[in-house]
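On to chain A.
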Amino acid sequence: MELRAVHERCSGCRACELACALANFREMNPAKSALGIEGRFPAPGDYRVHLCDQCGACAEACPEDAIALQNEAYLIDPDLCTGCLTCVDACPHGVMYVHASTETPIKCTLCGACAEICPRGAIVMEGGA
Partner candidate 1 sequence: MRISLHLSGGLRAVLAHLPETMTLHVDGPASLRDILVRAGINPLLVMVVIVDGERVDKDVVVDQDAEIVLVGPMAGG
Partner candidate 2 sequence: MLYGYAGTILEVNLTSGRATKTPLPENLARDYIGGRGFVARLLWERLSWGTNPFDPENLIIIATGPLSGHLVPASGKTHFGTKSPATGGYADSNMGGHFGPALKYAGYDVLLLTGRAPRPTYLFIEDETVELRSAEPWWGQGAITSEEGLKNELGDEFRAITIGPAGENLVRFACISHDFGRQAGRAGVGAVMGSKNLKAIAVKGTGGLPVFDVEGLFKKSREAYEKVKAKPGFTGWTPEGTAGITDWVNEVGAFPTRNFQTSFFPGYKNINGRAVVEHLKITDKGCFCCPTPCGKYGKAKTGLGEVYVEGPEYESIAILGGDCTLGSIEEVAYANYVCDELGLDTISAGGVAAWAMECFEKGIISEEQVGREIRFGDLDSVVYLLEKMAAREGIGDLLAEGVMRASATLGHGSEEFAMHVKGLEWTGYESRNAPGMMLAYMTADIGAHHNRAWALGHDVAGSAASVHDLISAGGSKGKLAKATVAGKAGRVIELQHIRPLFDCLGVCRLQYMELGFEVENYEELFFRVTGRKMSWDELLEVSERVWHLTRAFSIREVEGFGRESDYPPPRFFQEPIPDGPNEGHYLSREELDILLDEYYAGRGWNKDGIPTEETLRRVGLCDVAEQLAQGR
C-alpha cells in the first residue's frame, strides 16, 4: 500500500490535514497532521501535496532505533523516542512534524484517512485491500 499525490487535483482545502489529525489523535487540529498542503501563489497558481512515501530515511537517522517498519509503514515508538528531532531534519520531504503538545514527532501512519476524505481525488491509496 502507498499514498500517491495527484497534485493537479488539489484545491487547497486541507480536509486531509483535519482527517489525519482526527484519525491519529482524535483532535480537531490540522497542526497535528502528518501531511502538508502547499499553495504556490501568485505563481504558478497551484497546490502541492506533501506526503510521506515511507522511504525510511527517518528510521535510518534515528539514534534510538525508535522508528521501525510495521505493515508497510514506518512508525515511531513513543516509549523509545527521546524527542531529539534528528528524524525531522533527515526527512527528505519535510513531512515529519513537531507540535508543542507532544515530544514525539508526528509522522504518517498510512491509515488512509486523507485519501478517504479528499473530495477531489488528489490523494490516492494504492495497492492493498
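In this section, contacts are C-beta pairs under 8 Å (C-beta built on N, C-alpha and C of every residue); 3 or more make two chains touch, one makes a residue touch a chain; residues count from 1.
On how the list was made: all candidates are chains of the complex that A comes from, given by their letters.
In this text the structure is predicted, and so the values were computed from the model without any measurement.
Chemist: Using the contact rule from the top, which of the candidates 1 or 2 touches chain A in this complex?
Modeler: 2
Chemist: For chain A, which residues count as touching candidate 2 in their complex?
Modeler: Those in contact with candidate 2 are residues 8, 11-15, 18-19, 21-23, 26-32, 38-39, 41-47, 99-100, 116-117, 119-120.
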